[in-house]
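Below is one structure, written out as structure tokens, with a few remarks after it.
Complex shown without one protein chain; remaining protein chains in place.
Then we have subunit A:
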Amino acid sequence: MKLLTLNFLTCARKACKPLPTSFPLHPADATLATTETAFSPAFLRNILPRLDWPALKGLCDELGLPGVGDEAPGPEALFEDGELPESDEDIVGEIEAGKRPTKLAHDLHQLLVETVMLEGKLVCASCGHEYAVKEGIANFLLPSHLV
């Protein structure tokens, strides 16, 4: 399960949904891995305004990953002037002529799209329920008395 997915997930229990503490879910006992995925700086530009930055920063801290900075970067921080290096020639999505993706763009791609949680738990800070992640599949099924 990608770290990007966590930006959109919350506790599945109805009673928790309206409570601010039900997002973000907190990882525990996480085993992380990297999956190579096509690099799309244009996608990153469009996903930036949808990211809950404090939640992402907290997630990095909890997982012991390199921090992402306190302030959400603007879209301009993802591109700089210069020729597209050979290593970036297989990027997908549109890119302006004479621009190339910055190191921050590469870092965010690696963090959001390529880092996956293979095993572990996602914990709701509101009710304490632990959602298991097994073989990369997060399980949000609930016993009926908890729905």
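Keep in mind that, in the parts below, contacts are C-beta pairs under 8 Å (C-beta built on N, C-alpha and C of every residue); 3 or more make two chains touch, one makes a residue touch a chain; residues count from 1.
The working rule: contacts and distances are computed from a predicted model.
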"LON peptidase N-terminal domain and RING finger protein 3-like", "Rab GTPase ypt7", "Putative methylase" or "Polyglutamylase complex subunit TTLL1" - which is the UniProt name of the missing chain: "Putative methylase"
Residue of A:76, A:89 or A:135 in touch with the missing chain, whole complex considered: A:135
Footprint left on subunit A by the chain that the document does not show: 1-2, 4-5, 8-10, 12, 17, 23, 37-38, 40, 42-43, 45-47, 49-50, 92-94, 113, 131, 134-144, 147
